[in-house]
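Since the structure comes first, as structure tokens, the remarks are kept for the end.
Note that one protein chain of the assembly has been removed; the remaining protein chains are unaltered in position.
Up next is subunit A:
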């Protein structure tokens, strides 16, 4: 199913709530803006965020002879999305599953979705180094996977979990494209003073410690979280965040 996908990129972080899904969404949308055909796969089964972030919450997945048809964000079908969120009847329902069931679901997402021709497939993951991650890693072994982008916030508490994720990648042979430090500062809208809410520089020092490329730091911009399906590079063009995504994607497609 992934034969016609040219590039596969994982978005990982040992820590939750650091912005994996927001960054996955913006990376997909930026690639789309640049004219690529993109797929976005959400394998966070207990807390799928992608349908909300792209405002696709009431969409359904259809079955065809070729497998599951992903949800497309527009008629030109340049952005295909798959998430367990599309399979739930009610957005408040919990998916209370143990590992083996999650493993089977992730495997289905990787083998049964008819993505068609894609330039990029972005895979958003839940926090941790457990069932979902092991399954993805095993199933991508035989496919060409470009590697993982790791997301962290600057404070020690997050860095510590992310170090474990880097060990996971190294142990399982996943190439690390680089590390993004998210939420690295907040510019007060009243006095424009920049405060390092969650400290600063942790990502960069982690990257040099672990000998992985540092892709840059992204300040907190509440507007990015509210874009809901719109590309930051287009809507907030000129902002630090837009420049950041522009740069990341230019490096990625090189």
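Please note the rule applied: a residue touches a chain if its C-beta (ideal position, glycine included) is under 8 Å from a C-beta of that chain, and two chains touch if they have at least 3 such contacts; residues count from 1.
Everything below uses one rule, namely that contacts and distances are computed from a predicted model.
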Undepicted complex member, UniProt protein name, chosen from "Cytosolic Fe-S cluster assembly factor NUBP1 homolog", "propionyl-CoA carboxylase", "Signal recognition particle 14 kDa protein" or "ER membrane protein complex subunit 1": "Cytosolic Fe-S cluster assembly factor NUBP1 homolog"
Option from A:153, A:184 or A:241 whose C-beta touches the chain left out: A:153
Selected from A:35, A:100, A:173 or A:238 as touching the chain missing from the view: A:100
Where the unshown chain meets subunit A, residue by residue: 14-18, 21-22, 45-47, 49, 52-53, 91-100, 102-104, 107, 126-131, 133-135, 138, 153, 155-158, 160-161, 163-168, 171-172, 186, 188-191, 193, 195-199, 220, 222, 225-226
